[in-house]
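With one protein chain withheld, the remaining protein chains of the complex are depicted in position.
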Amino acid sequence: METQLRIAVIGAGYWGPNLARNFSAGPDWRLVAICDLDRERAEGLAARVGNVDVVTDVDDLLARDDIDAVAIATPARTHHALALKALAAGKHVMVEKPLADAGERGRAMVDTAAANGLVLMADHTYCYTPAVLKIRELIEEGALGDILFIDSTRINLGLIQPDVDVFWDLAPHDLSIIDFILPGGLRPQTLAAHGADPLGAGKSCVGYLVLPLQGGAMAHVHVNWLSPTKIRQMVIGGTKRTLVWDDLNPQQRISVYDRGVDLGLQAVDGVERTAATVSYRLGDTWSPALPEREALGQMAAEFAESIRDRRAPRTDGAAGLRVLSVLEAATRSLAKDGAVVGVEDPAGAEQLAGAR
Amino acid sequence: METQLRIAVIGAGYWGPNLARNFSAGPDWRLVAICDLDRERAEGLAARVGNVDVVTDVDDLLARDDIDAVAIATPARTHHALALKALAAGKHVMVEKPLADAGERGRAMVDTAAANGLVLMADHTYCYTPAVLKIRELIEEGALGDILFIDSTRINLGLIQPDVDVFWDLAPHDLSIIDFILPGGLRPQTLAAHGADPLGAGKSCVGYLVLPLQGGAMAHVHVNWLSPTKIRQMVIGGTKRTLVWDDLNPQQRISVYDRGVDLGLQAVDGVERTAATVSYRLGDTWSPALPEREALGQMAAEFAESIRDRRAPRTDGAAGLRVLSVLEAATRSLAKDGAVVGVEDPAGAEQLAGAR
Amino acid sequence: METQLRIAVIGAGYWGPNLARNFSAGPDWRLVAICDLDRERAEGLAARVGNVDVVTDVDDLLARDDIDAVAIATPARTHHALALKALAAGKHVMVEKPLADAGERGRAMVDTAAANGLVLMADHTYCYTPAVLKIRELIEEGALGDILFIDSTRINLGLIQPDVDVFWDLAPHDLSIIDFILPGGLRPQTLAAHGADPLGAGKSCVGYLVLPLQGGAMAHVHVNWLSPTKIRQMVIGGTKRTLVWDDLNPQQRISVYDRGVDLGLQAVDGVERTAATVSYRLGDTWSPALPEREALGQMAAEFAESIRDRRAPRTDGAAGLRVLSVLEAATRSLAKDGAVVGVEDPAGAEQLAGAR
Partner (left out) sequence: METQLRIAVIGAGYWGPNLARNFSAGPDWRLVAICDLDRERAEGLAARVGNVDVVTDVDDLLARDDIDAVAIATPARTHHALALKALAAGKHVMVEKPLADAGERGRAMVDTAAANGLVLMADHTYCYTPAVLKIRELIEEGALGDILFIDSTRINLGLIQPDVDVFWDLAPHDLSIIDFILPGGLRPQTLAAHGADPLGAGKSCVGYLVLPLQGGAMAHVHVNWLSPTKIRQMVIGGTKRTLVWDDLNPQQRISVYDRGVDLGLQAVDGVERTAATVSYRLGDTWSPALPEREALGQMAAEFAESIRDRRAPRTDGAAGLRVLSVLEAATRSLAKDGAVVGVEDPAGAEQLAGAR
């Protein structure tokens, strides 16, 4: 068996405990330290995950040479500084979503990781759920055909965040999933974001994001903190089949419908002829069995494997940048009352090797 | 008992038979004739609804003085000419949705009706369902508080229409309902429409409509011909309660959630203070019993009552114009790739008397 | 094309109109008369289905020689006398469920039909729905393996019938379906029926029927007039797969689960060894597309075909007898407070030829 990699978790707040638990449980990793400014909080977490060191100064932590990697679970505005320090100290880095609080800062993180030959991974947890892995697999093998539209809804009565709007709070989930399942990743050239702040909270609490994709297709994301009902659903329409993912239905999370519309493409001489050759398929529905596996365990394994194989992880820094780029454009569109704005292409930073 | 009003149905195609059946069944109306260019089709319908005359020439029909009103169920592009003729002949007029194929033409119809002292009614059928009537009543009596957002979804694998896009085909339902339940009607000043035509059908098959409302609220409509699952749902969020209407759940169509977010308004000195005073209500859910009544029967009764009382019907020509105005703006926004565009205020035409 | 068969419907009350409509619509039949003691009711129905004769005396009707068959939709207590008269007059007969109000009387009907070489068909309408036809097909081709259990639920706030209990009112549906889909038909040797009359209505309003099947399998039927929620669901467990039919879910009526338990049969030396070799399958779910077809139309076609082919129809008199036999045993069990009682085997009457 291979030697275990050694990791420290930075941040013992909301998400850190989940990371700590998974890095201490799997075969790939040995969790060696918890780092948090709040010693008591760090000690509480350390006690729950077994015998690990407690550190309050991140510089002390990064100076140790018995640590291969760090997982950063601190507020987004601190990601940039912490990641750069860790990369400078030769550590591989995983960062909770979003990658950073600004695209430029995220870019600097990606560039530094590339320059230092280290792995920078975005903690896009949903991408490691059995449901999303299955969706990616189905799209890759062509089961859906070409993608026609993606409609994602993520609404419920949610906590109104003090520092970010509903787009930055919830949409990273949808965007990182769409980025993960689309063969070329999420690379819209333009977008429009429409937000509403009907309570006067000072930020959007209801949000709609329109993302034109290649070939006339479109992705749409609805995020909402004010809905009394909870919906987490994604519909992915394809030329061959259409998939519905209902994450709140554990008995049938994924349904693949062999239903759709076929346009007779030979009809070129007019709208009416085209319509005349429309045909509808009303075939069976199929729901694949999904294994019961915790996503974070899969992500920890992928992080380890990417380090060992010296390759970019499936959700690498570039994926994090693509999500950031969309969020930044959304903020620009909101500032212009929903105008269509361009989305910067964050590609360019070279990774170790493309995993996609 | 009052004398029955006498009506003729023009158009014996898809919708005409429903109108004919309801006008022949209720106590208010006597159906006297069916008019269609296709005599055989008109005769077939006439036979099914009892002893009524069959007419193929609309001028012959309108020349009769034993007819008080006509119900027009022909293609939208013919509404304008037929309605003007009927109004000129002194008949009250009901028109299938949409009121006309262009706002200007709809305006002419409304103006003519007003000038002639006749009723012009839009056949916004959904507004007479028990569910929508109950929603309007709940909003009127303040059960929801101020409206914060309206999110309407109307999707399923639908027929791709030869002459109109998915907005003109499906959104009139959502728009007429929103117009009906909002105390001041639907009067957005701007909107954005985003459409996708991923199959190359020559028109939008997937559509999103964003309608900013007063006070920072927002309405959003999602219409889609390509969805394998059928959803007809409207969420109406208010400051007091939130209502979910699921039209495909006959056992619980309307749910009123006593859940929501309360912002402490006294916190004026900064975002963080505001967030600190957010509170969440997680109260009971309530589902009102709804009577089983056919909407078209209710609409026929309202048409009769408005004629007798010499008042505008609940869904009058002005309501039809407001819907048209939004659809036309949507078309302009689509032409500009989703840019935010102004919506013309169609108000101005004087009606008999405001029913709202 | 073959000559149409000529039929009369006897009984213009609740169910007769449905029969009349379907016999007048299809290619196989010509509806020639409606017979009802209440002339006005018969005339009303005759007008709605086109030009057919109205007859009030059943003897007059049966004396006509332009009638090949009759469909009887009168109260159950009259089935026996009417059917015997019709068979004596040489007419083929279809009878609304239940076949008769007593097993002995049903037997006489079956015997007379056999003796006269005429078709006697039970109107087990559900057996001609696309869902039940598909279930039968799946069981026949072995997709479920051997049947382990059938659990059927048919509950909602229903009309308390004046003359029959909840078993005789609702269970004929479940029983006729189970009879139809089981390869050998429904032939339990014993049963127990448990009924509750908590309102003091003088008859069971809540009922449970336990039907041991061959090989240790069991069928169970729950019928209930007092439930505020409506459930129409049947679970059919098999050694290979299990099927769930939810008749109130038009979007996914039938789900076939590739899930189940496999017992290692080689473990013969003790309970614990057996348990040790239990294995569980957690495979995919599959929902076949079902055509949209009205069941009564299919039933009318089968009636015509069985007459032309001189064979027993799929739901023949013998099927009706098997259902009656179970209902009678249920009544005996109820009289003994739920004791297990024997079920008489109604087989024996020879039909034209076995269709099964």
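Should a chain be cited, it is by its letter among A, B and C, assigned in written order, with residues numbered from 1 in that chain.
Operating definition for what follows: a contact is a pair of C-beta atoms (placed from the backbone, for glycine too) under 8 Å apart; a residue touches a chain by one contact, two chains touch by 3 or more.
Since the structure is predicted, the reported quantities are computational estimates derived from the model, not experimental observations.
Checked against the full complex, the candidates A:K230, A:R310 or A:K336 give a single residue touching the omitted chain, namely A:K230. Contact with the chain not shown here comes from a single listed residue; of C:G184, C:G200 or C:P291, that residue is C:G200. Against the chain not shown here, subunit B presents residues 252, 258-259, 282-289. Against the chain not displayed here, subunit A makes contact via residues 229-230, 251. For subunit C, the residues touching the absent chain in the complete assembly are 146-149, 151, 157, 159-162, 190, 192, 194, 196-203, 205-206, 208, 210, 212, 215-218, 220, 222, 224-229, 235, 237, 239, 242, 244, 255, 257, 259-261, 263, 265, 271-272, 274-276, 278, 280, 282, 285, 337-340.
Here, only the chains that are shown with their structure count from here on.
The best fit of Cα atoms from subunit A onto subunit C calls for a rotation angle of 180°, in steps of 5. Centre-to-centre, using mean CA coordinates, subunit A is 40 Å away from subunit B.
Rounded to whole angstrom, the centroid-to-centroid distance between subunit B and subunit C, based on C-alpha atoms, equals 44 Å. Residue positions of subunit A touching 2 or more other chains, listed in rising order: 259, 282, 285.
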